[in-house]
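Following this message is one structure expressed as structure tokens.
Only one protein chain is missing from this complex, and each of the others stays in its spot.
What follows is chain A.
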């Protein structure tokens, strides 16, 4: 125990004197978690609260286009900005830039007339199907000119599809209203009252959004709940920037060789490094979670809610930290220089994070990438954290993830041992 204690003291001293390493292990991840959460939160608010600015160039003067604009406003997703009749594409782009809108919609000339003609045609066909006399010949070929959507290329595919869906919904509302009015008039020879029209069109089934959780609670996830656990994992793996380099320095300086001549098993040295740096990973998690809980509300960010099963959270963090430390030692053993350890370490962590679902959710991945996610320890840790943070799961719910994470860690340790043997370091 004396040797282990002295070795831990040595490792802690070296760690505390590595100012750059400390900055990389603590300051960088903290900045990352604050910046990414802030950005994602503002994106979340853009869609859900602030509304997406949309520029509409209405070249039509009829009633249907006005209804369309009104329907778009009522969807709640858009902040509608009207621009004068603009026929030139470049001018629309300019107008979009000037008004800071990511989207532009051009309603074509004669839109209302064509919607009306199409509605009469559809209503006539409906009348005929009822056995009544309806006019289907006139304007049978009436086709409504398409609406054109201009979008800023930086807009993500998923958001564009949402916008397109919302526009189609608004269009369908306008067309249905017109058809209903025409049909009603054909049957009753009087105008449909506004009250009945609204009842017929708006009496839709509402949709309730319910976040699924393991314990039945209904806590709505937010950017903080998603980002803090994810970037905490990233931070833990960032210990490679200090630990990987430290192992390389030991090799390059010849300390490893000297230790090999002493009557103490190098397992003591490895054990000490793991205890020391697991302490670092636990401290990182503690700091980042604390920032999420107490600092975020002062930054107008949602506060982090800790899972109900704190024990499971501690166990997950410990195993994830152990895996991160094992990986850092492994890279340090195989790297010949500190530059190699730092360069490979940083890039490999980003790749493991990307493959593991920290940047793109793994459920959205396809084929090979989905399988590759299973090889990333970050994936299993993230799954465990999400089960705890987003679904309020318990230890039994994440047992599978922890076993996978543990297995990967043991494999990394075995590879490290082989590397030490192969390089004649133990």
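In this section, contacts are C-beta pairs under 8 Å (C-beta built on N, C-alpha and C of every residue); 3 or more make two chains touch, one makes a residue touch a chain; residues count from 1.
One rule holds for everything that comes next: contacts and distances are computed from a predicted model.
S.K.: Write down which listed name, "Cysteine desulfurase", "Nucleoside 2-deoxyribosyltransferase", "OAM dimerization domain-containing protein" or "ABC-2 type transport system ATP-binding protein", is the UniProt protein name of the chain that is not shown.
M.R.: "ABC-2 type transport system ATP-binding protein"
S.K.: Touching the hidden chain in the complete assembly: which of A:10, A:66 or A:160 does that?
M.R.: Of the candidates A:10, A:66 or A:160, A:10 is in touch with the missing chain.
S.K.: Taking the entire complex into account, which one of A:98, A:148, A:172 or A:253 touches the absent chain?
M.R.: Once the missing chain is taken into account, the touching residue is A:253.
S.K.: Which residue, A:143, A:261 or A:368, contacts the hidden chain when the whole complex is considered?
M.R.: Answer from the full complex: A:261 touches the omitted chain.
S.K.: Which residue numbers on chain A touch the omitted chain?
M.R.: Residues touching the hidden chain, for chain A, are 2-3, 6-7, 9-10, 13-14, 17-18, 253-255, 257-264, 268, 424.
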